[in-house]
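Left out: one protein chain. Kept in place: all the others.
Think of it as A, B and C in the order they're written, each chain with its own count starting at 1.
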Amino acid sequence: MLAEAIFFSAVLFTIGVIGVLTRRNAIIIFMCVELMLNAVNLSFVAFARAYGVAGQIFVFFVMTVAAAEAAVGLAIIIALFRHKQTVNLQNINLLRG
Amino acid sequence: MLLQHEVSAVGHPLAGTVAEWLWLLPLLPLLGFVINGLLSLVPATVLGPGDPDIAHGAEGAHGEAGHGVAVHAHDSADDHGAHGDDHHRVVRHRFAWLTSIVGPAVLAVAFGLAVAIFLAMRGVGEMSAPFVQRYFSWMPAGSLRIDAAFQLDQLSMVMILVITGVGTLIHLFSVGYMQDDPGYPRYFAYLNLFVAFMLVLVLGASYPVLFVGWEGVGLCSYLLIGFWFSEKANADAGKKAFIVNRIGDFGLLIAMFLLFANLGALDFVGVNEAATRLTFGGPLVTAICLFMFLGCTGKSAQIPLYIWLPDAMAGPTPVSALIHAATMVTAGVYLIARSSVLFSMAPVAGLTVTVIGALTAIFAATIGLKQWDIKKVLAYSTVSQLGYMFIGVGSGAYVAGIFHLVTHAFFKALLFLGSGSVIFAMHAAYHHTGSHEDAQDMRNMGGLSRYMRVTWVLMWIATLAIAGVPFFAGFFSKDEILGSVFLRARESTLADASWLGIPGSSVLYAAYALGLAAALLTAIYMTRMMLYTFHGPNRTGEKERDHLGEAPWIMTGPLVVLGVLSLFGGWLNLPALTSFLGPVGALDRWLEPVVGESARRVTSGVAPEPAHNVELALVGSAVAIALLGIIIAAVRLKPARLVPKAQAPEEHGIERVLANKYYVDEAYDRVVVEPTVGISRGVLWKGIDQGIIDSVFVNGSARLARGVASLGSWIQSGQVGTYAWVLVIGVLAVLGAFTIR
Amino acid sequence: MRELLDSIGYDSWVLLALLVIPALAALGIWVHGAMLGDNEARDRASGTPRQIALWAFIIEFVVSLGLWWSYDPSTAAMQATLDLSWIPSWGVRFALGIDGISLMMVLLTTFLMPLAVLGSWTSIRLKRHSYYALLLLLTTGMLGVFVARDLFLFYVMWEMMLVPMYFIIGIWGGERRIYATMKFFIYTMVGSMLMLVAIVYLGIKAGGAAGPDFAYESVRRMAGSGGAMTLFGAVVPASLLMFLAFSLAFAIKVPMFPFHTWLPDAHVEAPTAGSVILAGIMLKMGTYGFLRFALPFFPDAAMHPAVRTTFLALGTIGVLYGALVAMVQPDFKKLVAYSSVSHLGFVMLGIFALTTQSIQGALMIMINHGISTGALFLLIGMIYERRHTREIAAYGGIARVVPLFAALLTFVSLSSIGLPGTNGFVGEFLVLLGSFQTTPYLATLATLGVIFAAAYLLWAIQRILFNRLHRVENEHIPDLNARELALMVPLVAVILWLGIYPAPVLRRMEASAEQLVTQVSGVAPATSVARAGNP
Partner (left out) sequence: MNFMTPLDLSIPSQLTIALAPDLLLMGGAMILLLWAAWRPEGVRHQRTIGTACIALIALTAVVIGWFIYRNATATQGPIAVDRFRWIADLVLLLATAGTIALSMDYNEREGMMAPEAHVLILLASSGMMLLAAARDLMVVFLGIETMSVATYVLAGMNRRSPRAAESAMKYFLLGAFSTAFLLYGMALVYGATGATNISVIGDRAVQYGLTGSPLLLTGVALMIVGFGFKVAAAPFHMWAPDVYEGAPTPITAYMAAAVKAAAFAAFLRIWYEAFTPVYPSWHNAIWWLAAVTMAVGNIVALRQRDLKRLLAYSSIAHAGYLLVALTVNSAAGSEAFLFYAFVYTIATLGSFAVVVALGEAGERSLNVDDYAGLWTVRPWLAIAMAVFMLALLGFPVFGGAGFFAKWYVLKAALQVPSPHWKLAVVLVLTSVVSAGYYLYVVMVMFMRPRLAGAVVPARSRGLTGFVIAASAVLLIALGFFPERLVRLTRGSAPLSALSVPAASSSVPLPLTRPADR
């Protein structure tokens, strides 16, 4: 059971990574990151079954923080959209070198 | 503290005599140098007579700055054009009078002191050990101890007398010759400094102190050759002299290093003591002697380093007389005589010296045959005569070498000063008419005997002396050298040794033969010089002829004295054959404590007493050769057919080769100088320095870093996607690093 | 004299004073400049900083002169020592002291600095406050290098002096000053950074469990011992790597072929005083480093035949290479710069030949080169101020116009050539004589440098002073003025003094040189004859 959960979590995490690597839309990338976080949560929960409550508490922290992060992140993306009228990251490279 | 005497000399017979004042000898000319040197820095020229363009040139030179002394020499405005022309603008220095007094006076006093010391030495009679005076410690370093010390012995006494004696005469001559030159005090400063260094050279009690004088005289030679430095040729000649001499000095330095590394001593007394412990004829002592001889070839203008001496004629003529004939160039001979202990231990080195000497003698003599510049003839003659001296000292006839050194100093100084007198007259003549002809080319002379009787007579005396006509000074000394070589070819350690596989005796016989041949040529070219200069019709020019005339007494006076010495110099060391003339072998006896033992080592302890008939034959052949040479020249040469330089046709064939001195200078240029400069510039500087080290390594690493930086900047594309990719690659790399232990 | 010095406790404060005086003077100039407010006011009062600097340096020189008498030549031990706590947690002490080697370097520095100020007197026109303040700070750094007895302190001083020089070249230098100064700085830094690693390593090793210890003697005792490191799979003795790290830093500073290419650029572009200091003092730090650190610390590494031969060969190559390249330089300053490579090659040869004579000779060359090359740079600076070119070809025949300059240039060149009777000869002779005993063939090759030296310098002065005066603009060059003469006189005097009577100098360095030979070779040199007789 544990092994499957871990494996599933790893797969989910990898999907998230691949999403970040391949997509160009800021929102979708952010969603992929959220996917990765949830994969981690899954791991925590799975481990918590073996070790006790600490893992589950961790998951709560992660969820809370992710929510805060989402709020800030979306605000940033909107601010950017105001300047660029796009959230396609390929068009956003004022800063480079 | 500076002049702390050491007690070592206390027991010496000379202690407490006037010889204690030895240190004053070089100090006196040094004082002259200081005074004249300061005067030369005083901007104080006054315009001399004539030369309207002087004022113009002077004005151009000082401008508002008002540095009058700036007019050291002719500038482009009134260059007389003639290459090697001795006489320049007539601008007398304000303090010329003071220089005229100080310059010769210090020398005269020094000569007086030298004579006094000589008398003191005569007075104490037998003196086997040198009189060494230590003044202060010069270079103490560990086991090395070099003192500033002077050494007086019979050999240095001879040298001192020649230097101060002939030196005084030449200084006096210079007063007349140079006083209208704007650089007059500077000239005397250099000349005085030269004498000071020359005295240090012969007085030094160790090789390093000798070396001080050795390089010091080289410096003065450099300065005096380039005295009229505004002419590139003169400056070139000075530089050439210095650098070529440095090549020789390299040898001398190595010799010193070898001495110290193997004998642990550098003072003459110590070296002579330790030298006897060396293996006779061993590689070490041979190497020491050969390196030392390399030094001699530089200073004394022997093959292969003779090339600077003819060029050195660019200096004022009295300089040629003093430095490049009478004193400095003979330093090599002195050095070998001084190191006779070492050389007598190294037969191969001795043979080398002899061979080089003989080759130089004949080689220079052939070149002398075709020179037109009167001073160049004398220059090659000097080289040739120096070759003789080396034949002498090389073959172990040290006294003969020194003897020839002394007589040569007399007659060659006379010849040079005589030629100076001629040039002085020529120049004055051309100067009056404003002509730009060459005042030193014999083709522009001819028949001068009518205008300058005294010079003419005295020059003939010197010519006969150098040619080896009996009873003139050169006859005795040259004869002694040739005779010694011949005898040593028969039996001596040299004859027993082999040189490059050739038996030593053959080498010495060959040297003898070459010496004879050179004697023949000497007689020819000297007679040629006299004929072209003083005899036949005059070619100076119609207008100029009226201005030719004898030099003032201050110049002819020294000539007369030298003439007397050239006549009777041979009395210094009469051979047994001429015992009717006076006491025999005075110099032999005088130098016995210094070189006697070494000479005996060469002759295997046998006194070189030739059979009477052999000696007669030797002398006879030498005399015959000399007379033959004079006769050939007198018969073959036709001064009347000569045309002035300006109209002279080009030479052809062997004549041209001789006139161009076998193209040796050109060869050296091609083989040594140009490749060195070329490689330095092309390969070392542009290639290695700028090309490899700087471009490839230094700036290359900077370029490399900047290249990598560009790559980094390029990856930093501003794309979040790229960054994420790099991050993930980083993740994989970190995970990978965990698998490596 | 000694009694007088003892009565004022001279030995106990002199070294500290030498470091503090220039720093305080720099502070004074800085305050003076700051109080003036704006640039215009500063430019108006620009005479003051040079006065302050000159007097500070003169006081410095006078103060340092006491060392000449207070120094006891009979022992190689550190003298005039001072040992204060600085950073106890790191085992770093503010420890000063001199032996015969540093004594001469200190005196050389204090002697040259006032002359450097006089040489800058009129040629530096802009931002004089900063210029002289930097010059003073530089002096503190340089003296610090020579008197530090603590490796950490030494390193701090070593790096410290780099910065003022960087600014001096970069701000007041010639056209390509920026390239030159960056090259100088980075080149030097490469070496010194590796040395830093070595110093840290040694300090830790010397201190053991009690924390680092950088005291010179403690480090020396520990440095050469044991330890190995793997480098690309090969096991290399740690002492060898440490030695190489030190050597690189010093070799660049010397500069030893092939690490010399910063030198021509830096020398050429630096203002006169910068060149004088670079050549006269800073190059000596490299050779000083070899004598003080690299050799005594790692005798085994340094005396390993392969290493030693390499250094001897590089020294010899430097002698010949520097001279040959100098010969073909069109720029006189560059020529002198390459001649420095040649001279310092002699020093390297002497150091690694490791005989009492060669070491003493090397020290003499270090002094002489400072004097002679310093004088040459000063003279070049004087003529540059008049004609604004250093191209040899731009001159010719000016001896007629500026006889005093000509006489001095000739004289100084001759001393640089090593004419006997001048200082140059003593050093070269001793080095070659000493080296000949250990490495005759290389010494013979190096002796050839004597010939080339004559060739390049005489050729150069011929093209500058002699030949025909062919340029109109050279006809009105004013000759040296009183200030310039006054600053040359001490140099000329020292050139002659060291040439004729160098014994007092040699005697003061003898014990230290012999101790070095003993330490490094492990064999005491043959008993000195000279020292027995001389107090």
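To be clear about the criterion, a residue touches a chain if its C-beta (ideal position, glycine included) is under 8 Å from a C-beta of that chain, and two chains touch if they have at least 3 such contacts.
On a predicted model such as this, the values are computed, not experimentally measured, just so you know.
Across the whole complex, the hidden chain's contacts among the shown chains comprise A, B, C.
Looking at C:5, C:45, C:58 or C:200, the residue that reaches the missing chain in the full complex is C:200. Listed residues B:101, B:502 or B:709: the one in touch with the omitted chain is B:709. Set against the missing chain, the residues C:17, C:229 or C:485 yield one that touches it, C:229. Seen across the whole complex, the unshown chain contacts chain A at 6, 9, 13, 16, 20, 26, 29-30, 33, 36-37, 39-40, 43-44, 46-47, 50-52, 54-55, 57-58, 61-62, 65, 68-69, 72-73, 75-77, 79-80, 82-84, 89, 92-97. Remark: the residues of chain C touching the chain excluded from display are 39, 86-90, 141, 155-156, 159-160, 162-163, 166-167, 170-171, 177-178, 181-182, 185-186, 189-190, 193-194, 196-197, 200-201, 203-204, 209, 211-212, 229-230.
Residues 702, 705-706, 708-710, 712-713, 715-716, 718, 720, 722-724, 726-727, 729-731, 733-735, 737-738, 740-741 are the ones on chain B that touch the missing chain.
The rule is short, and it goes like this: only the chains that are shown with their structure count from here on.
If you average the CA atoms of chain B and of chain C, the two centres end up 38 Å from each other. Centre-to-centre separation of chain A and chain C, using mean CA positions: 64 Å. Against chain B, the residues of chain C that register as touching in their complex are 183, 187, 258, 260-262, 321, 324-325, 327-329, 355-357, 360-361, 397, 399-404, 407, 414, 419-421, 425-426, 429-430, 432-434, 436-437, 440, 443-444, 447-448, 450-451, 454-455, 458-459, 462, 465-470, 475-479, 500-503, 506-507, 510, 513-514, 525-531, 533-534. By the touch criterion given at the top, residues 713, 716-721, 724-725, 728 of chain B touch chain A in their complex.
Chain A meets chain B in the complex at residues 17, 20-21, 24, 26, 29, 89-90, 92-97.
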